[in-house]
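For this depiction, one protein chain was excluded, whereas all remaining protein chains were kept in their positions.
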């Protein structure tokens, strides 16, 4: 039993039906005595000072869920994500199922999929100057034209490899079906506690993604001689410019993203349906 | 402190220097009051009734370590593997280091790398007729000429995919750098508790290996209509013919293989050196 | 204008409707004064002494077309392939279109897709002891359990690479969407005059298929020390055992397979439809 006394409704108004659905949900919850906080936006969500609630209800697509997971990290707020987008990898609940999902959660019959998040620290001149988190991936890339860069990877103080590549993706298992997949990475079950270290177009024939335990620490070093502009991108959404000599240090975040799910999610079915995963020509 | 009072020496006599090294080790251990059991073979190791000891000392290549891990599974015997082969992925201790390794183990300064093993059950006509274990991989393949077969994969009672392929590899993280790597699989850190489900030459464009938590149960179903001969191979060594309708059910074994290691093994260095893993043309 | 005075009807009777369709075509052609030769079979086609005709009409699936192309090589007989199989990569004409296709060919409005074939010579102890041809691919593999073999590749007298692998596929561009595709090979337009040299599960991280001009000569050398059983398979159909020291020498055949086609075949559409080739999640 999880009595919801307060809820934060996060609404991406650029999605069709988002405003209407938000109004329905607001009315429904107020009628049941639930205190409502709201954060609605169209396009860039801007700044929002998080109101701690018992539940976050997210109306949008997978991108809105990624944003919400980063926004709510560490607040111990489960996320009920209603899919208004086309893809729905993360936002599993359909718009006409939100009431059922909410009531199931209150009844204690809703599943929760715990997903690790990553914590990324930017170290410049020996000082940790900023810290970020992500649910899908932390990506270092060169910008502008297709310029190859040198990036060194250390894992838990061991030298691993030095890439000449367009960049490196550091993905969670959840992120294995996002950008890492596009870069040739394996499909990883989202509840495996792992990180994927996947170079982007490395200038080598021996290209393989690397899957490691999530409790390792991954350091990516930008060469001091690197003149090409580099950026760090979190979940494809937050962008931070990097400088020569920067170190990007990533560990498992100590808080997870807790996504409500009707049942133990059939992850494989989602991959088959959304990504046309097939084992032969006719199945 | 791990006082070794008894040791089982497993020797692959087809390797150069194996007999000489075994004799040295035997003399050394007897001089120190250690009770010795021995299992020496050349070619097929045949049957051997395991003598429970405090330590297994394995003289051979990676293949001998795989054999020894399966032989000793469940006996709670750590393995000190001395590399007499060319590769040395699993057998980390060099021939001239065995004494140092043995003494370090007795002093409690030797590391131990715990590797999950797999337990595979063959179910025929609804009955579990045989059970096997492996450290690297459990592989189902067609035999004879390149004949494609239909194999269904279920994971923890969920339908995952049906492959038209030459076979399927089910590998541990340890096995990720063996046959699974040859079939295009990712490099997985050997201490990640995961299984890799990797089809062999699937007749599809959407081929990706799948990495899942090791506590899932993987069932591979041979179609009842399958006329092609199929075999189940454990660690590339034990071969069992399959019949139409067979189910091959694999879980994490409840015992691990415990490999002595001088230090927290630098797995990445091994991959770079043995498999020429590189991130660019000049590094 | 191509007045057909004689036709060879090759019928795979194991396909539904094959016999009925053959009888219809036979009656139709006899009514129009065309002399008929017939070769009908179910399962193994056995031996057949080819009757030179103006046109080969093939009733079956892609496998029957491959067989027919090898059977008719060098006879200068275009192939009208009616698809009775599930796939239809090579057999482009649907069963209800055969009459239209035949008349279009007579009117000179039918296209012809010229496909290179390969000529493979088996050299043993310095002597050329047998010669084979294929339309899709010439494959060397080990048999039995998953045993890795050493195979050296020379191209036009230059040393190229030595593989430790399950085998090697030598495919035509036509064969790029067959077994070579399953082994990770590129999609090659069938009218490009090229060969693809594609290893099967090579024990290396630096695995890339190689595409070369079709007028090069590819020699694959079986090591004299190779104890594993190896076979040579043509188009997945003809199987020849190999011995240690054998050389398998492949060149472009001096005759092509000429497949009738309603128009300049939209090869890409076939790949999209039959192999679910997609460039994104929703297209």
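For reference, chains read A, B and C in written order, and residue numbers begin at 1 within each chain.
Assume a residue touches a chain if its C-beta (ideal position, glycine included) is under 8 Å from a C-beta of that chain, and two chains touch if they have at least 3 such contacts.
Predicted, not measured: the structure shown is a model, and the values here were computed from it.
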Inset, instruction - Give me the visible chains that the unshown chain touches, in label order. - result: A, B, C
Legend entry - Touch with the omitted chain, as defined above, among A:171, A:197 or A:275: A:275
Inset, instruction - Write down which of C:17, C:32, C:52 or C:278 is the residue touching the left-out chain. - result: C:278
Inset, instruction - Would you indicate which residue among B:33, B:46 or B:281 is in contact with the undisplayed chain? - result: B:281
Legend entry - In chain C, positions touching the absent partner: 150, 153, 155, 158-165, 173, 176, 181, 185-189, 191-194, 196, 199, 202-204, 206, 208-213, 216, 266, 268-269, 272, 275-281, 283
Legend entry - Absent chain, residues of chain A that touch it: 139, 141, 143-146, 148, 165-167, 179, 181-184, 200-207, 231, 233, 236, 239, 275-277
Inset, instruction - Kindly note down the residues of chain B that lie in touch with the hidden chain. - result: 86-87, 204-208, 274-276, 278, 281-282
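The rule is short, and it goes like this: only the chains that are shown with their structure count from here on.
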Inset, instruction - Identify the chain whose mean C-alpha position lies nearest to the mean of all protein C-alpha atoms shown. - result: B
Legend entry - Interface composition of copies chain A and chain C: same or different, split at half: same
Legend entry - Between chain B and its twin chain C, rotation from the CA superposition, multiple of 5 degrees: 180
Inset, instruction - For chain A and chain B, let me know how many angstrom lie between their CA-based centres, rounded off. - result: 35
Inset, instruction - With chain centres taken as the means of their Cα atoms, state the distance from chain B to chain C in Å. - result: 39
Legend entry - Inter-centroid spacing, chain C versus chain A (mean Cα positions, whole Å): 47
Legend entry - Overlap residues in chain B, where contacts from two or more other chains coincide: 165, 181, 202-204, 206, 275-277
